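For this view, one protein chain was removed and the others were kept in their places.
By written order: A, B, C and D. Residues from 1 in each chain.
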């Protein structure tokens, strides 16, 4: 949550459209890779820092220009000029705290979303912003750093698997988004496992660190939901809107993505419900524990305090205490104490504490 | 809940439309049974693994092709080809974690939902995915394993009960869905009984295992709701949309199914409310128990501690303690202790602890 | 709640439109009473088990055919035939667990709702299902057993009070529904009184049975709401839809009924809020009680335990304990104990426990 | 809450439109005051019990007929006849439990709402129902008793302040409603002050009566909200609907009233949130208090019980207890006890209880 709202304020006071990279610089280098393909052609180029894209606007091939690393403002501006991108659009790409959203700017479609994964330590969700700009026969994608989930798509393109090379840039966009969304299921499964584990702990005997774990998961779920809900709306809008950039065929596929997002959303709500009820379970366990503790204390105190009182009586030093001189006084005292013991035991039995 | 979200991730990275069976393989064999009927004809065929369906597309009869077991990918692909099913549709049938949904693909209607029942142990809800594809005069149904609720429908078909043989494939679809939905009432009644039982326990005297039972029911309800709510929307869509595949007459019947689903949904909400208030009841019972325990301890301690103190006083060994030598010192000590006792008893009476 | 969902499952597997009486058989006899009237004529007939209704379809008079007792399936079927009722409609009438609803079937309007009242013991809400079928100049009503709230309407009809005889069957329907809805206010007042009483108890000093009462009221409210909310929507639909069966004039009156239902709904929400806050009040009272108990225990223990320790010291039997032989040793011991007492009292005063 | 739902049931069973005064009779006398004005004329008349209104329907002047006291049914019926009011409308005016609402009956607009104020004791909200009927050039207003907030409007009319005399009856209606709504701010401020006070008490040290105050405020807020929310919708409807009775100019002013109502609604929600969080604060304060109490008890008991045990040991009367005869035995015993004391103090320091 913090990551999303933090440092969006550094832009306060600047004119709109000022290009500033908002967010941590996650990568040193900027890398541009271009895939240019159609049903027959497949061409891969990799460049650094500068690029002349005029050739990629050729309508006979689909061009996918992927940029890793956002901090080269000049490059961004140059791309913006070459593809006639609105200044606000460029600004949104650079703002890695942007909310997932889809917008149509003139005849480009802008889509930004989060690539999510479980961190290696298993303690947090790592999030990277990916933005897409879709033109008539080209697709720009922007990532914060190198290394992504898109290798499977690149392979499919290279080996012409499925019908990805027969379709346009809109289908490519779909394929990439689908890949990202499919990965949300890993995150969802991460929660399933962790919540199941934490429930197991609470059912068998939790200590206070369990609550910290519950709190951790709650926070992660809040973050997760903040990435999913707006994306769901965005994909729904893409699928329904009648932009010419997205073909009927691709819309059907986008609907599939939308269904997946709803399924992830459903899981998030279930997970939240579950966490809440696990917390209740924990608290009732604590209160149960307290009850048991108090019962132990009460049993011991209630049995021994009266008996100790009896012993105290006959420990007094009065000159005239006839019982002290009876022959069986000592045994009688024991008798009294045993009677007290029996009464107390019966009492606690009745209360089902023993 | 876990079952629904788990392992949907195994498809991450594959091209869309890749046919993979997602979920546990619940059955060894694949069984295909075909019922071909119209008002006059009734014909039943059962085959394994392979089928030539061209004959079933004959518009003079309605054909119901039921497939038990989903793991024969080749068969699925062949069926897909013969009935011209969209790849995404086939993919959805094979994904047994799919959310209940209705979709129109070209001129087929796809409906997927969960067949629910209480497990034999009474400890869980068993769920099996059933998918339907409705064409103009045929209906495909896909189940995860043999054995279903549809025997009553098969009987009606065989014996031409009601007007099921006089109607088209859409009415058959309705009849099957209706059968599944009617079974949801059993699940709903299961919750009614269990919740009533758990409330009874909480009212008369619960221990901590009761909370585990409440938690178990809460989780099952979350699962149940996840199967019902999307289905409600799906049936509502089917009933309202103006597909030519579903006749006006059948729409009215679908509305009846929709009303049933709303009734089940209402019960789920009531059950959730009830469980929440039973949990409150339990917690207030626990806090009441604690109060009682503390009162017992306090009464005993508060009565005996001062009396023991008096005894302690006269157990001291000072040379000069005049009371020790009084003739009635011992009786006076008893008197003091009795006064303390009386005061304390009056005090607790006033507080209504005794 | 249970009543509504229970035993709806007995119909699972039967063909739609199968006539089965779902629910308890509340009455032995079936009684049919017919009122046939217009501005000038008023005619009352009472029959058992069989009836020829053709005469009642005469458009010059309005006929109200009331059936008490639903278990005579043959009669139901015969009525269905005579008035051309859809099979699903008959089925809905017989299902006494049906959710309140209004539906238009061909050119009949079907309305089903619950007649509610406080049971004689004042411990529960008794509910009886009433269904109406409105035709152009006749109204069918179905009740589970004899004895209803409609005598006031019958009187108005007989004595031609108000303009009830001048209006059509739709106005009669309104008058009957209005009577039922007016009775909901009794139920609402029942809750007002009970909740006020329970709040009074909680404010002055509750015990654990109070929580049971709160729980009981919560459950009754859940049931009450389940009867009201769907009815509200149903009446709203009746009032807005443009069926020819309901005149403009009657629509205005239906709107009045709708407003009453909203008022009852509002009260239900308020009652729920109040019950929740009374529960909070109770729990905070419990926690307050516990605090007081603990303070009593702590005060007593904290004062006497140190003093008893001092007495214990001088009860030791060491040969060499100089204090024991001092002349004022005993008084000094008392002095020490009094100092402890004073310190403790000051301490507790500061904490405002005394 | 009770006031609203109570005794609405007395009308159960009566024909619709039966005129009965529902609610407490708050005033003995009925008073009718008429203001008749236009830009130039201003005329004030005051009558009792009977009135001939034909003259007030003159379209050249606006007439405001205000009735204080609702229990003169004959007068009501006569007014109803003279102004052609629908029976249901008259019934609604007489029902002082009516929900705030606006309705168009033929070419009259009916508006009913609550005039709210803080009672003199500051312990409750007093509520009086005011109803308006707006015709083309006249306005009827009905109040439960004499004495209202409208004197400022009367003054403005008399002294022709603002443009109130230049506008029609619709503007007059607005001016009166505006006056009532402005007074809601006093009620809102009452809550602000009380909630602030109660929060102060909870922050500095509350006792159990504070919870009663919180409960009282919660209940008043529930009542307050029940008066405001429906009115908000009613005013919104008035402002949007295209009745000819309300001019464009007045609609703009009504929108202003609507904004005020939203602001009051917002405050109510904030107040509810605040009360809930103050209750949480109180409960956490209680639990904190309990913790402190327990710590005091535990510290004292844990320090003195072991030391008393040591004293107990050497209070035993065995013949052979060598320690008793050592020269420094007594001092050694003290030493042991001091060691115990030091250990315990260190232990509690570590736990930060001391």
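One rule holds in what follows: a contact is a pair of C-beta atoms (placed from the backbone, for glycine too) under 8 Å apart; a residue touches a chain by one contact, two chains touch by 3 or more.
Owing to the predicted nature of the structure, the values given are computational and were not obtained by experimental measurement.
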Partners of the unshown chain among those that are drawn: A, D
From D:161, D:325 or D:349, residue that would touch the chain that is not displayed: D:161
Touching the absent chain when the full complex is considered, from A:146, A:193 or A:286: A:286
From A:31, A:77, A:145 or A:219, residue that would touch the chain that is not displayed: A:219
Hidden partner chain, residues of subunit D it touches: 149, 152, 156, 161-162, 164, 174-175, 178-179, 182-183, 185-186, 188-189, 192, 196, 199, 203, 252-253, 255-256, 259-260, 262-264, 266-267, 270-271, 273-274, 277-278, 280-281, 283-285, 287-288, 290-291, 294-295, 297-298, 301-302, 305-306, 308-309, 312-313, 315-321, 352-353
Those residues of subunit A which, in the complete complex, touch the missing chain: 1-2, 4-9, 11-18, 86, 88, 97-99, 101, 103, 105, 205, 208, 211-212, 215, 218-219, 222, 226, 230, 279, 282-283, 286-287, 289-290, 293-294, 296-297, 300-301, 304-305, 307-308, 311-312, 314-317, 321, 323-330, 333
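Quick note on the criterion: only the chains that are shown with their structure count from here on.
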Least step count from subunit A to subunit D, where 1 means the two chains touch: 3
Self-contact between copies subunit B and subunit C, residue sets same or different by half: different
Per Cα centroids, the chain farthest from subunit C: A
Separation of mean Cα positions, subunit B and subunit A [Å, integer]: 26
Centre-to-centre distance between subunit C and subunit A (centres being mean Cα positions), rounded to whole Å: 42
Residues of subunit A whose C-beta touches two or more other chains: 315
Graph class of chain-chain contacts, one of line, ring, star, complete, other: line
